[in-house]
Structure formats: C-alpha cells, structure tokens
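Step one of this worksheet: look at the structure below.
Selected chains only, in their assembly positions.
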C-alpha cells in the first residue's frame, strides 16, 4: 500500500480570495506580522500498487486529471509506502 | 516585463496577435496621427474587440424598438431601466460568459454572475434576482457533465454568497453546443427613481477614484478572448481565467449603494471586460469629457505590473467612481467601513482625451471617443442563406409511422434532460434570500417577486430556442420573444421590457452573418409588434469549435409587471374536477420539435410559423382572465408540445388529467407540436362562460380539453377508442423528476 | 423589547430578519455592524444567515474573531437570548457557545428547499410555548449544515435535552430521507445548557409570511415575544 500526500495550490498570480480573507482575519486577531496567506487543498490518497513506479504513475495521472484543476492550480506530491492503513 | 517598442510592434505586426486587423491598425494610426505604443495598442485592441465594440451587430441595433412610456433608460448604459410606478423602477440586463465557462466552468460562470450584478448596482439599484440561460452538449459525454456541474456550482457559489436569489433560468442539452457551451446570466435590480445613477464622468476637475478589489494580472485581454473561436490553444490561455470573490462583491454592493445614497456620486461604472480602459473611456465619452490618471496610484495585488497590464487587467470586483470634488474623504470613509480601498487616481478633464501617466511619465494619450463604440469600426457584410436549410426543411413529418399509443414517447420526452425537471439545478441556488420570491423556480413559467411595501409583483423569465432559430432564424427569433412574453402572461404579468443575448458563430462567415441578421430582425419585429421595448442586450459571437458554429441562439430576458400580485398564477393543476382548456389556436407543426429530436438529433422540418397578431390577442385575453381571477393555472405550450405541457401541470400539482383532443390530424402532431400562441389553462367550471366571453371578444379560440383528475394522465383522440396516452402521475413524475440527476451522475461504461 | 441583529461582512439575511421582526411583527429591531461592542441595550440578539467573510476557510470561523462576537459571548453568558440562524449558528459553534461543528453537506451541494422541522423542546426563548412534537415548515439553504458531534458528547447533548429542532418528514418522522445534509441524529438546531442560546440551520425568517409559502417560522419569533412578556 502507498500513501500519496498531495498539495494543491492556486497558481501564483491567481487571486486567492480565501487566503486574502484569512490574512485579514489573522491581522484583526492581532497577528500583524503576517504578510500573506495562501489556502489550498491537502489530499491523502491510499492506494495499492505493484511498485513505487506504478503508484507514482497513477498518482501523477489522477492528480492531473481530477484532483487539481490545471487551469488555475498547481500541485506537488510525495509518495511513501505504508503498512496496511486504517481505511476510513 | 518590458513592453515592445514601436519598431517591434511594426516588425512583428503585434496587433494581429491582439485580434486587430491590419486595416484596424491603420485606422488607429490615422486617428492618432502617429503610431500607437504598446499600451495604446492594447487599449484599442480590447475596446475594438467584438465583445466591447459590437462591430458586427451595432448596425442592426437601430432596428430595435427602444422607447416607451415606462422606459427610463434604454440601451447605452450599463443596464436598462423600466418604471413600475410608485417611484420604483426595475433595472435589468443579460451578459454572456461563454468562453471563460468553456475553459473553467466554475470560475467562468461565477465571474459571469459577478459581472452582471455590477452592471445593476452601478445604476444605483439593489440586485434582487438572477437568472441564467445555459446550453450544453448531450449529457452522455463526460466533458459535458463536468461543464454542467461546474457551471451550476459556479452560479450557486457566487450568487448564494452575495445574497442575490437565483430565481429562474433555462437549460438545453443538444449536440449543437457540444464544443461550445453557452452561459448567459441575467440580473434584475430594484431602484427608487431618485437613486438612479449613470456612468458618466462629468464636471471638469472632479476626482476619478478606483474602488474595490486590488488589481492583478487577471484576465488580460479577456474581451479579445471572448471574440475569438475556441481552439486548442485557448485551453492554454490561462491568464484569461479569473477567480471570482463573491465576498468582496457583497461588500462592494453595500458600499456602492451606501455611497450612491449619500448623494456625492456624479458617475459610477463597473470595471468589466477591458477593465480600467473601458470604464474610463466609456465614462468620459458618454459625457464628452476626458480623464487624466496616474496608474501608479492604482492599488495592486502584484508587484511589477506594466502600464499595459494595469490598463487591461480584468480583475473582478472593482469600480470606477467620479464623486463631486471635495467629497474624496467621504468616499474613502464609506469604503473603509467595508474594508475596501478607494483611491483617487485622476481627474476629469475637458479635452476629450484619455491621458494615462505612470508616475510622471505619460504612457498613453488617446481620444476617448475613438476608443468607444462610436469610434470603433463597423462591419456590414454580405450574408448568405445557409445551404443546410433546404435539406432540413425538406423533411416531412408525414413519413413518421403512426402509432396507436404514444405513452412511451411522452415518457421519453419527460426523461430528456432538456424537458426533465430542473430541480437538481435550482435546489443548489439560494432562490429565497431577500424574501421576495413569491413564485420560486419550478412551479410556473416565470418567477414572481414581490415589491415590498406595495401590492406589485415583478415576473421574470429568460428564454431561447436554438433549434428553431437554426431552422429559420427570423421566425425562430420571433418565437423566442413570443415565448418569453407568454411565460410572463401565464403568471398574470404584463411584459414591460426585454434584454437580448445574441449567441452566434463567427460573423465573418456569410452564413452566420445571415443568421445573425435574420434573427435580430425577428427579435426586433416581434418586440415592436408586441409593444415590448428593448432596453439593452449583449452579443457573444465566435462561438465555434473545430470550425463548427453553435446553433444561432438569441435569448431573451423579459420583465413583466403585476399591479396586484394576488392575481398571480402558476402552472400546476390545483383541484380534481377543474376544467382543462386550450386558450389559443390548435397547432400541429412538428418542425424543430423535441419530438422530432427523438428520431433525428439534428433539427429538421419547418419550424412553427409565428403569428404575432394571434400572440397579441392571446396575451390580452390571458391578462384579462388572470386579472378577473377566472383561472386556477396557466402554462404555455413550448418544448414537447401540448402533451408535455399538460403533463407538467399534472406533475407540479401531483394530480392527473383526462384529455380528449377534439381536432383532426396526426395524433403525434396534435400531442407534440410546438406551435405558438397556445396556453393550457385550468379553471372552475363556473368561470367557463365568462372566460369564453372574454376570449371570443378578442377572437381567440377557447377549446375544452377535459378535466383534472386523481392519479392518471390520459389523452384520447375524439372518435378513437384506444387512448393515445395512459400513464400514472406517479410513474411520469419519477421519470421526470430524477432524469437530470440520473443522467449527470451516470457512470461511464 | 429591543432586538439586535448582528451584521458581519458577508451576512446576507440581516435585512430579511429585520423585515420580519420590524415590518411583520412590529418589533424594535436594529442592525449592528460587526465592529460594535456595546450590546447592553439589546434584550435579545440574532446572528443571521449569510456568508460571513465569504465563509472562506470554514463557515463562521473568521466571524468568530470579529469585535462584536466577544460581546455576543458575554451577553450570552449573562443569559440574554441569542439566536443563530444558519451562518449565525455556524458562528455560535465556532465561538464555542454551542457544541459541535459543521461539515459540508453529505451531497456536497448547497441545498435550498422547503423542509419540515420538528420542535423537540420548549424550554428555550425561541421555542417557548410551542408544543414539543410540533412540525414546522421552514426552508433550508446551506452548503455546510452537516452537524457533527462526537458520539460521547452527542449522547450527553441528547441526554440533557439540548436538541431543539430535528429534520423530519411531513408526518414528523426523523427518517434518513428527511435529512437534507447528513447531520447526526437529524439535528437541525440545538441550545446551550442554560437554554438561552439557540442555533438552527433552517430559516424561520423565510417562513414568516404566507405569501412566501409558509408562516410557520413566525412561531419562533413569537415564542421570543411570549418568553419576554412572561418575564422569563
């Protein structure tokens, strides 16, 4: 079993209304040293695969096709083999 | 980024990549008496794009009837305004967001809603309702499902958050839109006469202020992009996709309305397509003045933006305001309350020039008028009747086999996503916020909103039928106006104004140009005959993919008035035993119908002929009957014909109907033809005589069809023993209610 | 009685609540912009629906830190009746005035439609005098109304009678089909231990005039009037 940890973020330059609102919230809470905030998604995918390479291929593909929206988002992922995971 | 020099522009003919032709470039040089620099070229390119300049449609606009007793503002401003009495007026407009929605459905649709709302509150009106008109390919395709889900959530995501109810719309699924979906959104606002505000920059010396969101590199050249065909590369045009921020829009609405009621505003204009360039130029050219501004003062989200980028940015949720001189601090204070920047960036001048500085440096200087629609080129072309028409018209429905039972056909129609219940869609829209929605989406041909503090109601609808326009653009477009009007009168409302959305292919092709010309004439003639002024509209051309144009799709948003909202009607049957009748003329023209689509996906046949005199007489009768409270329900006959119309009235009310068709002719034509000038009504038997009297005074036929009954829908044909259709309400409802959701969620393979 | 309606940036049912309280019921109802902290003159507070701060991050999360919220918390602790409707309910959860949290609807979609809700208890200012078991028709309109509380605390909440409204069908049965969003135990509204703070997802203000389809929601506001008159 493999666990992919995928971070999906808006591309630089794309307006991030969430990040803006959170930054505003933090500053009104008194965190005046916050310069900026970006909010994205964090996705964990547990999958079976024959090899690390196979898992890698699957994750790259599904991220590009479904998990991220390549028109406005970028992504990064890491992949680690795991013992059978508690599946929720 | 460094901007190209004059030589680089010329050597590489950079205007071409901005969508300008060589002749247009020449025209700019002549106007300026010199070569434009890169920023100036960009400004011309966006404002002379089809989207902003209406280069192909403008010559036709003079055909539209635009005046009337109620008209407070016709075409030319951000939105039209119609008086509804008691000091109130309704502001409304439609806008397309087809190209952005094809690339990124959620954000494309969301920013479409944001844009049309700004057109409304910039006039001083509080937005009270949104509608949308959508076209997609057939749902069997996964890409289409993705688009549908994205567009619907985008509309919901934006509209729900800003607190403007989405109260109606229409959706068609047809192969003709497979490569190029249509997303048209309409917004409606309510304003006190004294609050009406215009987008003019007058008063030399008055400050010019940028308010709202920060400016980033969003959607540079979006307007140009909206004026091109979709290609593989457009998928790569990332910057043209903007992300909407409904939270900021909500604050902007409140801030602008508060500002306008404070009385210090001279003019205000939203920054839509072509951003700062179009707002500055439009405000100046409307009042014959000029504007001078320093764009280094524009609040920015990103570092290092060039003048070109600042002038062309289409960052959302921004406005340009010209307040009275001396009221700058008051403006700032109002916006500060809502956490929004408001910055003086320039002044109104009297020389008619748009003069842009970046700090000390003059970066652009062009006559405002030359940028505006008055200065932009106009193209009159030679149209050509498309060759497909003869073949399509030659289809003769008589060749279809006759059947003794049409139950299966009715069920197939009820199951087709175009006709099936749209509940899956409007359940995602907050259609109740603001507490005005008296008739919500679903149970009637239009939505009805109350005007608090009065007895009045406003009915709103949006309609189009690309299949019929494809078969005959002139007749088809007239039919669209007639249908929109019928939808309103079926709610008991008198039509008082319309806005149109022209969705067509590439007008440089003679066949498309012909469709455009014919359709506009159809819209104009119908509007004039029915006495419904056109207060504005929108054009979206170049809707093509892989060389295929969409069906020509003019859509009409229409607003109606009920002086007494308690006379409103819905389409559902209300009580067993009520008489069901047809008000209007029997019809049997199957051309272009959804029924024919079951056998032939491409539209075929001659579409129904529109008889405007009949439509007008029918309207009169219907309004009188509604006003006298003679009716229990009214529903106009459109897609799916009489059979679907009756079935819908049954399914909405959970009751059945027993119908006998008294006319001669092919049963399928009697059941499924989509001929106009027909309304199915239900009423108490005791009101029959009076209804008949009203109808005959206007020469409108009234035909008894049957009555409302318990749990079965049955159609018979006079003289034929076997019923044409027998189906339980329960079965029909299951099919109709779940069809859209099922089709959308169906897995592949 | 003077009622304060808290307006956060992004609230959008504030004027609707004011319309019902002032125009329909003739009460004194004022809007309170979120930067105000002086709430002493209000006899009851309403946190209306909408999308405070866009509901970015989590519904109600940022509004919890608006200046006015601290004052709402102290008023609540003093026993002032506080009603959170929809987004207002979400703010009360984030503020810790009510237990639990909201997840996205199990359908993942925003849902806006009419809904039946059963009144479970009448010991709060907003259900005072309404017979438990009464079924009210009040619309829902939300994307994150899937109420969650861990099983142990949930048992305690039920035990202490803090569940005030439940999603039901027309016959008053709390079935899974009648649950529009996946909330545990069909919970539509709850109160704090003292009973003065109530939050619910359905919109009583949208069901307060017959012309809008239902006037059942008016009972919630009338309960407050009765409660006040009874000097509770």
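The letters A, B and C name the chains in turn, as written, and every chain counts its residues from 1.
The definition used in the following text is that a residue touches a chain if its C-beta (ideal position, glycine included) is under 8 Å from a C-beta of that chain, and two chains touch if they have at least 3 such contacts.
Note that the structure is predicted; figures quoted are calculated from it, not measured.
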Counting all copies in the complete complex yields A x2, B x1, C x1
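Rule of thumb we're sticking to: only the chains that are shown with their structure count from here on.
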Among line, ring, star, complete and other, the chain touch graph is complete
Between the Cα centroids of chain A and chain C the separation in whole angstrom comes to 34
Residues of chain A that touch two or more other chains sit at 17, 21, 24
Residue numbers in chain B touching two or more further chains are 245-248, 339
Note: in the complex, chain B contacts chain C through residues 153, 156-157, 160-163, 245-248, 250-251, 337-339, 426-435, 437-438, 440, 450, 452, 565
Note: in the complex, chain C contacts chain B through residues 9-10, 12-13, 15-16, 19-20, 23, 33, 49-51, 53-56, 109-113, 139, 141, 143, 203, 205-206, 209, 211-213
Chain C residues touching chain A in their complex are 53-54, 56-57, 61-62, 65-66
